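Input: one structure, supplied below.
Let's look at chain A:
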Amino acid sequence: MKVYPYIIEFLQIAIFLGIAPAFTGWVRMLKCWTQGRTSAGLFQPYRDIMKLFSKDVILADNASWIFRFTPYLIFGTAVLAGGIVPMLSIDLPITSTADVIVLVALFAIARFFTALAGMDIGTAFGGMGSSREMTIASLAEPAMLMAIFTVSLASKSTSLSQMVHVIYSGQSVLRPSLVFALLAFILIALAETGRIPVDNPATHLELTMIHEAMILEYSGRHLALIEWANMMKLFLFTALGIATFFPWGIAASGDIGFIPAALLIMMLKLGIAGAGLVLLETGLAKMRIFRLTEFLGSAFLLATLGMLSYFILE
Partner candidate 1 sequence: MNINIAAQINSFLAALVLLTAFGMLVQRRMYGLVHLFTWQGLFLSLNTAIVGYVAGRHHLYISSVLTLALKVILLPYILHVLIQRLKVHKEVETVINVPMTMLIGIALVIFSYHLMSPVRELSNLVTRSTLAVALATVMIGLLMMITRKHAVTQIIGFLAMENGLFFAATSATYGMPLVVELGVALDILIAAFIFGIFFFHIHTTFDSLDIEQMARLKEED
Partner candidate 2 sequence: MLLILLLVPLFGAVILAFVGDRKFAPEINIMCSAATFAAGAGLAVQVYMHGPMLAGGKFFFVDAFNVYLSVLTSFVSMTTAIFSRRYMRKEREHGRVGHMRMRFYHAMFQLFIFAMLLCLLTNNVGVLWIAMELATLSTVLLVSLYRTPTAIEAAWKYFILCGVGIAQALFGTVLLYFAAERVLGEGGEALLWTNLSRISGELEPTVLSLAFVFLMVGYGTKVGLVPLHNWLPDAHSEGPTPISAVLSGLLLNIALYALVRCKVLVDGATGTHHAGNIMMGFGLLSILVAAFSLLRQKDIKRMFSYSSIEHMGIATFAFGLGGTVATFGALLHMLVHSLAKSAIFFTVGHASQMHRTQEMDKIKGLFRGNPLVGWGLMLGVMAIVGLPPFGIFTSEFLILTATMKNAPLLTPFLLLGLAVAFAALFRRVQSMVAGDVPSYQKPMKAAHVPVLLHMALVLVIGIYMPDFLNKWFHTAVELLK
Partner candidate 3 sequence: MNIIVSSVLLLFLSALLAPLFKSRQRLLINASFLLAAIASLLGAAGGIWVVGAGITSKLILPVGLPDLPFHLRLDPLAGFFITVICLLSLFVSLYSIGYVKGYLGKRPVTSLVVFYGLFLAGMLMVVLADDALFFLVSWEVMAAASYFLVMFEDELIENRRAAFLYMIVAHVGAIAILLSFGIMAGLTTGFESFSGYTFDAMRQAEFPLQWATAAFLLAFFGFAAKAGVVPLHVWLPEAHPVAPSNVSALMSGVMLKTAIYGIVRVSFDLLGGFPWWWGAIVLIFGLISAVMGVLYALMQHDLKRLLAYHSVENIGIILIGIGLSMIFTSYNMPLLAALALIAGLYHTMNHALFKGLLFMGAGAVLHATHERNMEEMGGLIHRMPWTAALFLVGCVSISALPPFNGFVSEWLTFQAFLLSPALPGPLLKLLIPLGAALLALTGALAAACFVKAFGVTFLGHWRGSRNPRVQEAGPTMRLGMILAALMCLFLGILPTAIIEWMDILTEQLVGDKIGTTAGAFGWMWLTPIASERASYSGSTVFLGILAVVAVVYLLLHVKPSAIHRVPIWDCGFAKINQRMQYNAASFSMPIRRIFGFLFNIKEQVKLTPRGVHPAFPMRLNYYLRIRDRFWGWLYKPVVETSFRLSRRVGRLQQGRIQAYLIYSFITIIVLLVFSR
């Protein structure tokens, strides 16, 4: 059996763990620039995480084991997901453990437990956060799957590496279905990763926060893990979008030689993606929670259009 794929696998996970905070930092930096503030630099997230790790844990009296278990679980799912999405190379051993549906399900687990943790302490904010989070998710997930289905229809598969491979090997250049799917995917990614206009990661303003509300009671290493996992999630969604829609430059075979190039190209793409994200966020305003139905509805509509256009136009 070949050894390289496994090496690449570990390499990818390591890089993934390492780069994720940097990507967040990059996004924040660009944001500061666009808003004319001076930024804390690319590496501020690392410092935050370090700081949090070194702190003691402050735990509410009535926190149950769920509250303490959740951060590790979130982290675990994030890492596993990171192993699944092909970023550097197409054939990764773990990819075949889980196709894209499983990927969505992994995020769902993390969300499920985060929501529970939000309710565990029994504060009004926690409950509010959980309620809203689950509502949004229940609207976002169908749209997400529709988008994915569109792609998987095009590539006749739900296995990620296969999807990437099909698109990579150029059988499909700029299909209308894919365009629609991409648009839908972007909207959903905004929702899932809790960015503006759905949620504002940078605020603790009670009535607008969703994700922050759930993790309000966390501290110390728990908070560190959660923060880190979120950064990975953001990174992951971006990587997923890149991999499925713009895979060019990724290492087609499990040959170690291609990896550096692939890495560079990926960095480049990430940079561009981050810039795009920042543009969107500065362009848009946070929505009221009940306007989100329209937002996600349109995402669903786009995805459906993508599917229809696959049947009709192709």
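Candidate selection criterion: all candidates are chains of the complex that A comes from, given by their letters.
Just so we're on the same page, contacts are C-beta pairs under 8 Å (C-beta built on N, C-alpha and C of every residue); 3 or more make two chains touch, one makes a residue touch a chain; residues count from 1.
From a predicted model like this one, the values you see are computed outputs, not experimental measurements.
Contact annotation for this complex: of the listed candidates 1, 2 or 3, chain A touches only 3.
Residues 53, 56-62, 64-66, 72-73, 75-77, 79-80, 83, 94, 96-99, 101-102, 105-106, 108-109, 111-112, 115-116, 118-128, 130-132, 134-135, 137-146, 149, 152-153, 156-159, 162, 204, 206, 216-217, 220-221, 225, 289-290, 293, 300, 304, 307-308, 311 of chain A are the ones touching candidate 3 in the complex.
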